[in-house]
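Left out: one protein chain. Kept in place: all the others.
What follows is subunit A.
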């Protein structure tokens, strides 16, 4: 019992120190304002009003949702067959293949972004290959510094996060269910759509949300590979904390993002019922 209580205390301190306190501070800041580089500690909602009045915030919010959705959908579409393959065909190499998918996580975040820049760049790997094989006469400049490059780079970061929950969900499905389906006359694709897929759906939703959330808040990727239009909602928040010294506006914009993500998680909880996977 003693150990359990100690654990509880440590977790509570962690939650208090790293979640409750910072978020409360952010909430408080979001109602303040700045004048002459001094934070004015008086309550008002003008920062939140700005978000709805100035078209730039809403339009970037929309653009960010769109990009994060594309990344999350692609990430799930790629991870699912990958997870099926590793689970069913992996055999003795299962562990190696599993770790292989997670490999991008072993490399630093910035290093990964810069690597994509040298892969997609004009004198980069893909262009050299295309020119060498004669497919292109001139190296193409349209691979890098646009939304395409942003999506590719974010995919590299989000696929491992999508892969793990999907893989776990598929692995959980007892093999005799597929057998039973076959015995009852279901062919391969019917068995997949009526048995495997519905049972793995919670994993898909969890993975989808992980991918969506990691891409939604990213601001380094768009600014390093996104080119002249490489701006997303996260960049707007980041610039408020720089020289413009508008921490209250930055805090309000962050709160809006936080609430949006929380609402999304609450909405998808039903489909992605994590508990359902735990209970076997």
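Everything below uses one rule, namely that a residue touches a chain if its C-beta (ideal position, glycine included) is under 8 Å from a C-beta of that chain, and two chains touch if they have at least 3 such contacts; residues count from 1.
Simple rule for what comes next: contacts and distances are computed from a predicted model.
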Report summary line: The chain not rendered here carries, per UniProt and among "Cytochrome C oxidase subunit IV family protein", "Molybdopterin oxidoreductase", "Extracellular solute-binding protein" or "histidine kinase", the name "Extracellular solute-binding protein"
Report task. Among A:46, A:118 or A:194, choose the residue that contacts the chain missing from this document, as touch is defined above. Result -> A:118
Report summary line: Against the hidden chain, subunit A presents residues 36-38, 56, 59-60, 63, 105, 108-109, 114, 117-118, 121-123, 141, 144-145, 161, 164-165, 168-169, 172, 210, 214, 220, 223-224, 226-231, 235-236, 239-246, 274, 277-278
